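Written out below as structure tokens is the structure these notes cover.
Our next item is subunit A:
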Amino acid sequence: MSSSSETRQLPAKLFQKGVHDCPLCAAKISSAAASCPRCECHLEEIDQSLGTEGPKLEKIMDFAGILNGEDEAIRKSISTIEEKFPQLKLMFCSLKCPEEVKLTTLGWWTLNRGTHSSIPGWSGLLLIDPSSCQATFQAGYELEIFVNRQKLEALLSECGEWFTVGDWSGGIENFFQELHPILKSSHHDAITTHKLALKSLGKA
Partner candidate 1 sequence: MRISSFYLALVLGVQSILLLQARERPLSFVSDPSSSLPRETRNSLESFLTTRSNRLQTEVFVLLEPLPAPSLEEAKPIFEEFGNSWSEDNWAIISFRPGQIGAPLIITGGPFLREIVLETWQNELTTLQELSLQSWQTSPDIDFLARQVADSLAFVSRFKSATVQSLVQDRNEEILKKHHSDKTQKAYLIAISTALLLALAALAFLLRKAYLARKKLHFPETKWNSRLGAPHSGGSALIHRFPPPQA
Partner candidate 2 sequence: MKTSLILLLLFLASCSEKTDNETENQAAQEQAWDSSFFAPKLGEKLLYRETIESVSMQQTKPVSPENINKVEIDRVQVYNGPEMLEGKKFHRYSIYNDGKFQEGFLFHWTGELLLVAGSFAEDQKPVFAQPPIPIAHIEMTTGSYWHWPEYEVFGNGSRVIGFEPVKVPAGTIDAYKVSIKKTSIGKVTLREYWFAPKIGIIKEKNHIYYGGILRAINTIEFVGRADSDDEAKSS
């Protein structure tokens, strides 16, 4: 699917430098791959195990109960980003991932099959499985273009240190707090790229 209004839209690859990888087998795939060339992963196949109706997506979904009600600071961090970047919809979810499902796959399926009121392409989900000690961040098609993969990896690693000492809320709050400047920096780069590209195309 492509977004509308061709007059001011530029190709995503102008902004996104990295490659995509399969949420199931981590194989590198092209941006328009219909299925994974290695594992033949396709959303409909995942639907067969997880269903076609995902949860109602909210800002905080502490299904694993790791926050113990201390979600105010996290909520505030997310709101701060969403106020600054009105396009974005950021969420946190903690759950025990089914053994047969990879956390990345679950996160990917949740974003696609979950129900929410905003534009899902700009969504981002931080998913933590405390039992398997894993954390993933899954982004919609539009958000993933502008968020640097390496920085996200570093950020998850940093939050992991919080989780290791048992400070779940601190780690999650830190994740969104540190995500804010990453997004600002990405925005600045994106605007610059956008202007240069339009100028070179004679559309400025």
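How were these candidates chosen? In short, all candidates are chains of the complex that A comes from, given by their letters.
In this text, a contact is a pair of C-beta atoms (placed from the backbone, for glycine too) under 8 Å apart; a residue touches a chain by one contact, two chains touch by 3 or more; residues count from 1.
The model shown is predicted, which means the values in this text are computed figures rather than measured ones.
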Chain touching subunit A (counting every copy) in this complex, out of 1 or 2: 1
Footprint of candidate 1 on subunit A - complex, ascending: 1-3, 5-6, 8-12, 14-15, 20-23, 25-26, 29-36, 41-44, 83-87, 102-105, 107-108, 111-112, 120-121, 123, 130, 132-142, 144-146, 149, 152-153, 156-157, 159-161, 163-166, 183-184, 186-187, 190-191, 194
